[in-house]
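Structure first, then comments.
The other protein chains are all here in position, but one chain of the complex has been omitted.
And now, chain A:
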Amino acid sequence: MSIDLTQDYFALFGLPRRYALDEGALEAAWHELQGRVHPDRHAHLSDFEKRRSMQWATRVNEGFRVLRKPLARAQYLLELAGVDAALETNTAMSPEFLMEQMEWREAVEEAREAAEVSELEDLHRRLLGHAREVRGHLAAQLDEHQDYEAAADTVRRLMFIEKLQQEIDEALLALEN
């Protein structure tokens, strides 16, 4: 068994290079690869071969980590397409989008301060629906239109949405305790 470290993760797992993903197939391919490259299976081998097997196992796990999460997978597809999502430096989102984000954050803050659990749960539900819709756009941009610039903008939007989701989860957790 050997794996090609220059292959991209989709090729590594034998999956089509797409955003839409058969999660079951990814998991099955991961288990199968992991079983083959796991260092414990190579205990009888030389140090060099053990090290190499460790490298393969790391590559397989890293690939699984990236492909499993929709947002990380989308970022990886952008990377493969040579498009920089500029997550650190692109601050110029549409003002309407940012205003909307501000309003969401204010609503979460208010509900948190007033300890309104049902309000937070409602925000959580609405945000889930919104996130699903945005991921739908992302799938179309990446898989159907190959419009990577538009997809990069959607990835940036999803970063804010995930952060918001995290804020709501934290607020709910804080109120539960």
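Couple of notes before you dig in:
Convention: a residue touches a chain if its C-beta (ideal position, glycine included) is under 8 Å from a C-beta of that chain, and two chains touch if they have at least 3 such contacts; residues count from 1.
Just so it is clear, contacts and distances are computed from a predicted model.
Going by its UniProt record, the hidden chain of the complex is named "Iron-sulfur cluster assembly scaffold protein IscU" among "Aspartyl/glutamyl-tRNA(Asn/Gln) amidotransferase subunit B", "Iron-sulfur cluster assembly scaffold protein IscU", "Probable chemoreceptor glutamine deamidase CheD" or "Branched-chain amino acid ABC transporter permease".
Touching the chain that is not shown, out of A:26, A:85, A:139 or A:172: A:85 (per the contact rule at the top). The omitted chain makes contact with just one of the residues A:25, A:98 or A:115: A:98.
Touching the omitted chain from chain A are residues 85-93, 95, 97-99, 101-102, 105, 109, 155-157, 159-160, 162-164, 166.
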